[in-house]
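Omission of a single protein chain aside, the complex is shown with its protein chains in their original locations.
For clarity, chains are labelled A, B and C in written order, and residue numbers in each chain start from 1.
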């Protein structure tokens, strides 16, 4: 389903070249004065990427103006559902006509066709990265609420990987067994298009943790963010935060659309070379940190207010 | 909460040294003749590990006898909740008395204390790996149902990593956006104690996927498990299975209990060296494949019967 | 939360005098050509009521134009979330300024204030009956899907009560124990503002069912809608439909706003007489059948496609 979270729940909707993308946030506490400037800045991070040059980013130009439909009175949250839309103004659906009956490699075209018997072929439709704009809006609100509790996010990226650190998370967030904080974060991260790998902790490679690395040893009289000498567990023990910074890594693949065109599949299984078309990122990695933070904030806040 | 799944839902209960561990399976289809021999074998894999020597495994001896309480009539499922218990017969709670007021490093002792203000200190209580016995029982039933649909599991382990392949998954399993098959698998895998990393695909290192690797190219007239030339996406596109084998990797840390004792934390933050006590695995990795498969089977079946 | 249903899930949003009310429908099957004329007619039933004279209905004039934002391509559902808004065009928030600090009797003003510490005082805000427009839209789609399966709705009203009959429901819809079809219907009906009572069956008063009435006796070789001689159980046995028509009754109270004004409560507990203001129904009962049918259709379809 198109919802994430139980107590702070985001539902997103919208196709890339339909009238709008948007979202409904249910469970947002009442009495919060929304910081619209912060939301705008977060959307700019998503649109332009976190690095200076922004080389290879999408040439699609969207103002990403957020239109609020409900849940606010005089700028303050009412405790009722916050809903918003971002209109798709720079649409050129005709660019995609040639893809109506073809499936691109590395995209969701084939699986949507098989699952639904129909798909919106224009710019990826529902599977487009454009849907993540709604997550960034909800994430900005979650981050604002968390920031007021002293919780801050910082993320860096290099190559295909993104490392995210969350400081100030109190002890006790997360649940044993299934709804562990790390399990919810993994779930959230793999909901981001192109996610390929996820790992916890401050080691460079959680797949190759040596025996000496484990466990993190206690610091004498340590508490909160001084609890342990190392943080290989990434701030989570038994699925529950221990007061140390939450640290995790996410690996992504590059955009599957190649600059020199691609070989597509028709419904009879035949292959067809298609020249470049539409507008796509050559490298979307710099745009991902704000989405990683948004989903982490939503997952964390959802567990925090349970 | 202590449940996983929406349509095929497992709820587990039980502490390591309480009367029993067990589970309730809700949503199991009616009319299935349960294969008790298979369940017994799966529990043996969990108890003894997948390799021949079983070096370093837990010296705790449990018969793991599954006692069925409901949901079956004359061996056949009724469509009502299947519930079962496995009694904890080989308990020695007195072994753990010295840990009542101490928190071991790398365990959930500290976080349970902080979250609940109380914890069962005997053998890890709820956080013990013994809870996974209930998952293996439910997983065995899920695998039996999936096997009847032509879906099979195979997993290998080396060092701390476990690679799992699921063959025969039809196209169309999983949902776009949040409840992607890969996101549900990541969620399921990180619910396993000691999971540290998760990655999709047939490449050795999903964190370092090179640009040439992506995307998987179509095979001419390919379909099902011949759809693409490579399987770097691990059989999932846009969160939905594409008919290729589902391939993923999970990384685990070694058991935090060290053979030469450990330095524990008292409630005032002081440190105390504690000699080895109770019974623990030196290396639990060989016991994990059956748990990985169980959780994968539960996650997959849950999406398949939605 | 502001969602109803698990597999066919409606989330509504919007305040009476905010920019819009609307909804997101998740889980609607793909490939359905939406009948917009039917939706428009259902909204007219909600606006004008089911009887000829429409005496006492709200003088608020809203075109109730449904604007679709997602989930459709060329008029056909994609399987992705259907979202829509109905703009609030005929707003006069200034009419309500005098109510900002007062709580009307029989309304949700006091409880919203106590729960959230803030409320939208303009025309009832979120608690306004206007929110039900979104339910009618979703209900119309559910009814269209059910109609294609041969399931039809008929409802009548007299005094404060509405009797609803659903024909063509196949045997086997609903679940034992908690998610019984009658329990889900009761849940759905009590989510309608001003619902006071709910009863199952074809008897005039389910509170006074005599001993001879029970049980419904089998008709020889009866099946489907000829299964039993009477239908006191309203087509549901053990929480599961038996093929007979589903029959239930809902009782509502009249609108609490009185034509000659009302005595309101200020935050210090003092009482204040307030002259009539804003626009309200004198009798909203004729407008309710379409809402009852909408919620019944959503509840039924949700269980049917599980």
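As a working rule, contacts are C-beta pairs under 8 Å (C-beta built on N, C-alpha and C of every residue); 3 or more make two chains touch, one makes a residue touch a chain.
Keep in mind that what you see is a predicted model, and the values were worked out from it rather than measured.
Engineer: For the chain that's not shown, point to the residue among B:45, B:107 or B:126 touching it.
Structural biologist: Result: among the candidates, B:126 touches the missing chain.
Engineer: So one chain is hidden, and I want to know which residue out of C:42, C:131 or C:302 touches that hidden chain in the complete assembly.
Structural biologist: Considering all chains, including the one not shown, the answer is C:131.
Engineer: For chain C, which positions touch the chain that isn't shown here?
Structural biologist: Given the touch definition above, chain C has residues 1-4, 12, 103, 105-108, 110-112, 114-115, 126-127, 131, 159-161, 171-172, 174-180, 182-191, 193, 195-201, 205-209, 211, 213-218, 220-223, 227-228, 232-233, 236-243, 249, 251, 253-254, 256, 262-265, 268-271 touching the missing chain.
Engineer: Which residues does chain A use to touch the chain missing from this display?
Structural biologist: 6-7, 80, 176, 306
Engineer: Can you list where chain B touches the absent chain?
Structural biologist: With respect to the unshown chain, the touching residues of chain B are 1-3, 9, 11-15, 18-22, 24, 26-27, 30-31, 67-73, 76, 78-83, 85, 112, 115-120, 125-126.
In this section, only the chains that are shown with their structure count from here on.
Engineer: What rotation angle takes the CA atoms of chain B onto those of chain C? Round to the nearest 5 degrees.
Structural biologist: In short, 180 degrees.
Engineer: Taking the mean of all protein CA atoms as the centre, name the chain whose own CA mean is closest to it.
Structural biologist: Taking the mean of all protein C-alpha atoms as reference, the closest chain is A.
Engineer: Based on the averaged CA atom positions, which chain is farthest from chain C?
Structural biologist: When every chain centre is compared against chain C, the largest gap points to B.
Engineer: Using mean CA coordinates as chain centres, what's the gap between chain A and chain C in Å?
Structural biologist: 35
Engineer: Provide the C-alpha centroid distance between chain B and chain C, rounded to the nearest whole angstrom.
Structural biologist: 43
Engineer: Determine the centre-to-centre distance between chain A and chain B, using the mean Cα coordinates as centres, and give it in whole Å.
Structural biologist: Each chain reduced to its C-alpha mean, chain A and chain B end up 26 Å apart.
Engineer: Spell out, as numbers or ranges, the residues of chain B touching 2 or more other chains.
Structural biologist: Counting only residues that touch two or more other chains, chain B contributes 176.
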